[in-house]
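All protein chains but one are shown in place.
Moving on to chain A:
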Amino acid sequence: MSSSSPSGSGGDLSERRGIPAAKFIQDVETYLSQSSLDSNSALAFHQESEVFCPVILLFRLQQYKVVEMKLLAQQRDLQVYFSPPLCRLVPFCDEASLVAKIPDIEKCLEVVGTLEARKGTGEALLADFEVSEGIYSRACIEDTDSVCLWLGANVMLEYSCEEATALLKNNLENAKASLEVLVADLQFLRDQVTVTQVTIARIYNYDVQQRRVKQVAPTAITAADS
């Protein structure tokens, strides 16, 4: 099949991180005749537009939808703040808490900053902490240099304030970078979905045109006969 450069702001990419790019078809007629000759891409009846269009286009559309769902879920995972799961009053958590997400990491950074600022004064901090959803209890936090960070997979490590700040900053940058990549992926995906839908629409229009031509032709012949 002749490959023309894909349209859209994505640039000349044949695929991006596993998402195949949709080729922009220059001429519907040649595309259809080519695909009908090619035994691999059988024509399938598309329910909505009621036209025979290559099965590969429909399949592509479905694939795009699936990938879009997955990416949206990942994005939600990074951006939305989930409330912390319940923890029993034991030094180690029974349940795996969620991997730190962007708002959560930012909060942690703030708290560590506050703790560090207070370090010199030597006064104890009274904090209300969540025992379970809706239940809070008070605790007294004395001056301490160490904080414990939950890294996931039943692992918790104790860090000094500076180390904790460095680690949290690193995590935040990584999370933000992956969010950017995710957003770019979603945009690329949206472009490909549009291109594929446009192709299907053009095939439908071409089909309508063909039918109209066929209708006119017999009447023209009968008119010529009589």
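Keep in mind that, in the parts below, a contact is a pair of C-beta atoms (placed from the backbone, for glycine too) under 8 Å apart; a residue touches a chain by one contact, two chains touch by 3 or more; residues count from 1.
In this section, contacts and distances are computed from a predicted model.
Peer 1: Write down which listed name, "Immediate early response gene 5 protein", "Serine/threonine protein phosphatase 2A regulatory subunit", "Proteasome subunit alpha type" or "Prefoldin subunit 5", is the UniProt protein name of the chain that is not shown.
Peer 2: UniProt lists the chain left out of the view as "Prefoldin subunit 5".
Peer 1: Taking the entire complex into account, which one of A:31, A:64 or A:150 touches the absent chain?
Peer 2: A:150
Peer 1: Of the residues A:139, A:181 or A:220, I need the one that contacts the missing chain.
Peer 2: The one listed residue touching the chain not shown is A:139.
Peer 1: Of the residues A:57, A:108 or A:175, which one touches the chain left out of the display?
Peer 2: A:108
Peer 1: For the chain that got dropped from the picture, name the residues of chain A it touches.
Peer 2: Residues touching the hidden chain, for chain A, are 82-89, 91, 97-98, 100, 104, 107-108, 111-112, 115, 125-142, 144, 146-151, 156, 164.
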